[in-house]
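Take a look at this one; I'll ask things after.
All protein chains but one are shown at their positions in the complex.
What follows is chain A.
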Amino acid sequence: MSNIIVLPLIVPVITAILLVFLRQNIMIQRILSLCTLGFVIFISVVLLLEVQQQGVMRIDFSGWIPPFGILFVADSFAVLLVFVANIVAAICVVYAFFTIGEHYEKMYFYPFVLLMVAGVNGSFLTGDIFNLFVCFEVMLLASYALISLGGGKVQLREALKYVLINIVASWIFLVALAFLYGTIGTLNMAHISLRVMEAGADPLITTVGLVFLIVFSLKAGLLLFFWLPGSYRVPPTAIAALFAALLTKVGIYALVRTFTLLFTTNSEVTHTTLGIMAGLTILAGCMGALAGRDVRTIASYNILIGVGFIVAGLAIGTESALQGVTYYLMHDMVVKAMLFLAVGMMIYVTGETLIDNMSGLIRNYPFFGWLFFIMMCSIAGIPPLSGFLGKVLIGQGAIEGGNFVLLGLGFLSSLIVLYSLLRIFLSSFFGETILSIEDEKPLPKRIVLPLTLLSICTIALGIGAESMAPYVKDAAETLHTPSIYIDAVLNGEKWQGEVNK
């Protein structure tokens, strides 16, 4: 039964390879890639239910008992993220069906998307830190190809910067791994956690932890985000939405894993640093979102505010804050995809990118306008939409932990988010219409469909929060109590013996 843990990685890879040979058959490519994502969603639901019954599950590849071999571990946190990530990816792929154009589809667009999704799923599920590096690279290589696909002038230029930044970040990852292996002598995450706990607050280990912090911050856009606004605006809408929804979230996932499971012993240093970085990210994101006049820039800086907010929850680190982190991560994937799709559609219908040049869209496209409104409310955290509960739980955690600065910053940022999006809404959707009936570009139902589906997701995630609660609680509990994870991976008694020795 535990063999199904590997399917979210392996199935997209196999389909992607298959699709390479079906280059001319766009219809088959579309159907197969959608089926694959659907299958992974199904598998993640099965896994989620199974994890509730059996506790944390694992699969040891080739039967190498941990800590010796590579393994995949499925706990509620990872599986929930796989579930949401694949739903969002499927919806973005549907959007790509209608908008991306034949030349992209024939240039292996779907295989690249599937490979990226495989990398994302692998990063969520792996229980070995070197394997995390490999999955990251799988995801990044596919994203390099996706960002430069099309080969426009600006696109290639920005893609080059994106690739170079990520190469350097991956190098730091390797260096961090080398130091980790040199000091701790293991790569299995549960085993690392155990050895770190034995060593206590060792300065060398803290340093290694901080190197990991730099790596994952670069990937997540936490404080080291200078590359993000430039590169997320160049690819076509469907790809930008996929990036916004998935890539930074994998970085955040890695941060959460690293600082709840691996490096927990010296939390005055590591978690304080995380908190400061989160606060600064929120501030910088707010400034960018307020200053921007280009809708894509405003959207990019909104990602950063989200990242800062989630990491603030991680820095607080109480169990309710971690519940909030889990909720908010799922919510953030959905709404950031929505935001980028909406922004892309605005640019598509008007041909403009500056908010001052758009006006009165709600009269031309009333349904689209209201979808934008729902999205705005959801990002700002207005109940009953999905952002609300995550914010409440992180806030509750902040009060319990006494982190009032982060609390204040986090909630002020909600207002700024609301203001920055309201500015788009007021200037672009309200006001005089600039598009006459003749100029009006048709916005067929099928193009609005993905945005509608995502709105349904955010409403469902908000209203159905109660039914998600047991899974989220389990996820937060596993994050908060590393011994549950370690027990499941290293089989109870064996490691207890090692501690006593």
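Throughout what follows, a contact is a pair of C-beta atoms (placed from the backbone, for glycine too) under 8 Å apart; a residue touches a chain by one contact, two chains touch by 3 or more; residues count from 1.
Here, contacts and distances are computed from a predicted model.
Asks: Tell me the UniProt protein name of the chain this structure doesn't show, selecting from "Parallel beta-helix repeat-containing protein", "Na(+)/H(+) antiporter subunit C", "Carbohydrate ABC transporter membrane protein 2 (CUT1 family)" or "Hydrogenase maturation factor HypA".
Replies: "Na(+)/H(+) antiporter subunit C"
Asks: Which of these touches the unseen chain: A:L18, A:V46, A:V175 or A:I382?
Replies: A:V175
Asks: Looking at A:E105, A:E137, A:E352 or A:E477, which makes contact with the chain not pictured?
Replies: Residue touching the absent chain, from the options given: A:E137.
Asks: Return the single residue from A:R30, A:R157 or A:R363 that touches the missing chain.
Replies: Residue touching the chain left out of view: A:R157.
Asks: What does the interface between chain A and the hidden chain look like in terms of residue numbers?
Replies: 130, 133-134, 137, 141, 144-145, 148, 151-154, 156-161, 163-164, 167-168, 170-171, 174-175, 177-179, 181-182, 187, 230
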